[in-house]
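Every protein chain of the complex appears in place save one, which is left out.
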Amino acid sequence: MKIGFIGVGLMGGPMAHNLLKAGYELKVFDLVPALLKPLIQDGAIAVDNARLAIEGVDCLITMLPASEHVLKLYLEEEALLDHIDPKTLVIDCSTIAPDVTKTVADAAAKQGITMLDAPVSGGTKGAQDGTLTFIVGGSATGFEAAQPILSAMGKNILHAGDHGAGQMAKICNNMLLAIHMAGTAEAIQLGVNNGLDPKVLSDIMVQSSGRNWSLELYNPYPGVMETAPASKAYQGGFKVNLMVKDLGLSQQAALLSHSSTPLGALARNLFNLHAAQGSEQLDFSSIQRFYKPK
Amino acid sequence: MKIGFIGVGLMGGPMAHNLLKAGYELKVFDLVPALLKPLIQDGAIAVDNARLAIEGVDCLITMLPASEHVLKLYLEEEALLDHIDPKTLVIDCSTIAPDVTKTVADAAAKQGITMLDAPVSGGTKGAQDGTLTFIVGGSATGFEAAQPILSAMGKNILHAGDHGAGQMAKICNNMLLAIHMAGTAEAIQLGVNNGLDPKVLSDIMVQSSGRNWSLELYNPYPGVMETAPASKAYQGGFKVNLMVKDLGLSQQAALLSHSSTPLGALARNLFNLHAAQGSEQLDFSSIQRFYKPK
Amino acid sequence: MKIGFIGVGLMGGPMAHNLLKAGYELKVFDLVPALLKPLIQDGAIAVDNARLAIEGVDCLITMLPASEHVLKLYLEEEALLDHIDPKTLVIDCSTIAPDVTKTVADAAAKQGITMLDAPVSGGTKGAQDGTLTFIVGGSATGFEAAQPILSAMGKNILHAGDHGAGQMAKICNNMLLAIHMAGTAEAIQLGVNNGLDPKVLSDIMVQSSGRNWSLELYNPYPGVMETAPASKAYQGGFKVNLMVKDLGLSQQAALLSHSSTPLGALARNLFNLHAAQGSEQLDFSSIQRFYKPK
Partner (left out) sequence: MKIGFIGVGLMGGPMAHNLLKAGYELKVFDLVPALLKPLIQDGAIAVDNARLAIEGVDCLITMLPASEHVLKLYLEEEALLDHIDPKTLVIDCSTIAPDVTKTVADAAAKQGITMLDAPVSGGTKGAQDGTLTFIVGGSATGFEAAQPILSAMGKNILHAGDHGAGQMAKICNNMLLAIHMAGTAEAIQLGVNNGLDPKVLSDIMVQSSGRNWSLELYNPYPGVMETAPASKAYQGGFKVNLMVKDLGLSQQAALLSHSSTPLGALARNLFNLHAAQGSEQLDFSSIQRFYKPK
C-alpha cells in the first residue's frame, strides 16, 4: 500500500517514520526540504511538490500547522482536491478549525473523495513512540479503512462522528485539559500559600474528587512528580503557544455556535497572558508560575 | 471507649450510627431533639445540652453547619473548651474556614487539649455507607489516636498537616472539583452545540487528557451515565448550595492569603448565579443546565 | 448628488429617510421589498436588484446585518466591486469583522474604488433623529468626501484610521461599553444586596471615580432613571443579541491578534448566558436581571 505524506515536521516526521517501519511505501513532501532527508534514509521517496505526492498513492496523509495551510493545500493555491484520484483515502491530521475541516471535506465529497479529519494528541513523544491518540471525524467506512494505517502511528483510534467531529472533540478535550491544568495549579498554589505541602495536598486530591489527568499524571508543581515537565524547568512536553492555539480554536467554535464557555474563555486568556510574559516555549503546565507570588 | 457526638443531622446522624455499629458507647446531643430518637433506639444515650455530652467521654466529635456554630460551641456561648477534660481527644468534622479552625485549635492547645479538624467528603451516601474520606489537620499523635475512630465512619483517612490543614486541603479539593465539573459541563455543551454526541464525546475525553473525576464518575450531562444525578433530574448527591458554601470558603482563604484564583473565583460566581436561578437544592452537576441554550 | 442605498431595515430605513430629507436623490434596494415602500413615498427610486442601485450614482451606502452579507454583496454572489464605477464613493455602514472589512476594501482598492467602513452607534433612535455617531476607517480624502453625506444622518463623524479602523474602534468601544454596563449592574446589585438604595448609590458613584456612560446615562437598575430602558421593562434600546454579536466580533479580533481580553471574554459569556435565558430581545441593560437573586 502506498501513502503520500505532506508535512513532516516535529509531529509529521516521526509519524512518517512509523509508517515506514510498519512496511508502508511512502512518498513524502515538505516545504522545508531538509526535513525529508532522514525519511529518505529510511526508504521514503521524496518528491518536489505536493501534486507529485498524490500520484499513484492509495492514501494521502497531511500534517500541517493551521487552518490556512490546509485551505491553501486542498482548495486554494495547490487545489489538491482537483487532482486527487477519488479512490485515494485522504486523512488530515492537522489540528484546525472544525468549520474549515467541514468546508474542505464537503469539497472533497463533491469530488467523490473520502476524507477524514484525524487530529492527534500525545505530543512529539507520542509521535515518536507510535502511541498517539487519533480522534477521527468522517464516515464509518472511512474510519474503518483508516484504522490499520492510523494504528501504525498510534494506540487509541477513536471515532467522534461525522466530518469535523474529530477536530471538535479534540478542541473540547483540550479546552477541558487547559481548565483542569490551570485549576490544578490554582488549587495547589492556594494550598501552598496557606502552608500546605504541595505533594501532600496533591496526594490527597488525587484520592478525592479533585482528581484529574493534570493532577495525576502531569503535576504542574515543581518537585511533586519527578518525571513531569514541572520538575524539569518546564522543558519539553506540550508548549504554551500550542495550548493557546487550541484554546483559540475552542473559542472560535464557541463564537460560531453561540456557546457559553466562561471558564474556557478565561483559560484562553490566562494562557495567553502567560505566553505574553515570555513563556511561549515552556510546557503548558508552567501556568503554575503564573500563579506564584514573586 | 466513650464518645460524645454533637450535631447528628444529615451527615452526623449516619456517622454516629456507624460508631454505634462499631461498638463505641455514644452520648449524643443536637439542638433538634427529634434527630436523637433513631440513635437512642440504636443504643446511644441522648443528653440535654452540649456540656453533658463531654462528661466522662474519651473523645468528642462535632459535626456542625458553619464557622459561627463552631465558634459558639467551643469558644463563645457554650465555651466547651473551658470544660473539656484535657485527656479528651476532640475532633471537629465540620467544614469551616481554616482560620476559624486555627483559632479554636489554638485555644484548645492552651488548655492542653488535643484537637483535630477532620472535614469529610463523600456526602450523605458516604456517611451512611461508612465510606467517607476524612482530611485531617492536627498533630501526628492526634491523627494516630483518631484513626480507629474515623475508620469506623470512613474509608480514607488522610493527614494533611497541622491545625487547619484538613480544612484547607478540603477547600482546595472542592474548588478544583467545582472547576472541573463546570469545565466538563462547558466542554460537553460546546461539543453538543456543534453536533457531537455527549456520550461519544465523554468517552473520548475520558480516554484522553481531559479526563477528570467529574467526567469519569459523575458525568453532568443527562443520559450519559445512568447512575449519575444528571440522569435522575439532578436529585440527591451534593447540593449546589453546599458547593457555593465551599467555594465561598476557598475565596475567603484566597483573600486572606493574597492568592490569585481566577478560575476558582469565576466558578464560585457561576455556581452562585446558578443557585440564584432556583437550583440551590439540585445536585451540583446541574451546572450543566446553566450552559444549556433555552 | 445621487446615492445608492442597499439595506433599508431598522437602521438603514431611517438613515435613508434622513438623506432624502437633506435633499439627496436616492436609489434604494432591499431583499425585503416591503421595506422600500415608505422610502418611495418620500421620493426614493426603488430598484429591483443590487446592480441597479449602483448605476449612475456618486456614492453607494450599504447597511447589512453581518460579515457574510457584505462578502456576498461586494465579492461573491453579487460581486458588486466588479461593476462599480471607480468614481463612486463606497461607504459600508454595517458592523462586521475588521478583517472582512479589510479584505473587501483591499479588493476595492485594486479596482481603484475608494471605500470606507463607517459603522454607527446610537441605535434606531439615533438613526431616526439623525444623531448617529459614525466611526470611520479609510483614507483621509475618502473621509473628507463622506463627511457631508454622513452629517445628514449623524452628529459625530469620527475618523479612526485606515481601512477596518472604523470597525475596530467600534468593536473596542462596544466591548468597553459591555464591560462597564455589566460592571455597573454588579456594583449596584452588590450595594442593594447590602442594604443600599440603588438611586443613592448611583448618585454617589456618578460623583466619584465609578462614573461611566452606563451609570450616568443608561442606569440598568429599574426606577433609578425614569427614561432609561430599565424603567420600561427593558423595552427598546440596544438589544441583548446585538450586544452579543458585537462582543463576538471583539473576541474574534482578540483571537486573530493574540490579544488578552479576560474581562471582554467574560462579558461576552455573561451576555450570552443572559441571552440564552430568553432575554435576547430585551435592552442590553437587562443584564441587571442576570445578577438579581430570584
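Labels A, B and C are assigned to the chains in the order they are written; within every chain, residues are numbered from 1.
Assume a residue touches a chain if its C-beta (ideal position, glycine included) is under 8 Å from a C-beta of that chain, and two chains touch if they have at least 3 such contacts.
Model, not experiment: these values are computed from the prediction.
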| item | value |
| --- | --- |
| Candidate in contact with the missing chain, chosen from C:L80, C:A108 or C:A182 | C:A182 |
| Residue touching the undisplayed chain, where the options are C:M153, C:M168, C:A230 or C:V244 | C:M168 |
| Which residue of B:P65, B:G195 or B:G248 touches the chain not shown here | B:G248 |
| Residue touching the undisplayed chain, where the options are C:Q111, C:T141 or C:N193 | C:N193 |
| In chain B, positions touching the absent partner | 244, 248, 251-252, 255, 258-262, 265-266, 268-270, 272-273, 276 |
| Residue ranges of chain A at the interface with the undisplayed chain | 262, 266, 273, 276-278, 290-294 |
| Where the unshown chain meets chain C, residue by residue | 98, 121, 133, 135, 156, 158-162, 164-165, 168-169, 171-177, 179-180, 182-184, 186-191, 193-197, 200-201, 203-205, 207-215, 218, 250, 253-254, 257-264, 266-267, 270, 291, 293 |
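Please note the rule applied: only the chains that are shown with their structure count from here on.
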| item | value |
| --- | --- |
| Top chain pair, ranked by how many C-beta pairs fall in contact | A-B |
| Centre-of-Cα separation between chain C and chain B, whole angstrom | 51 |
| Two or more partner chains touched - positions in chain B | 262, 266, 291, 293 |
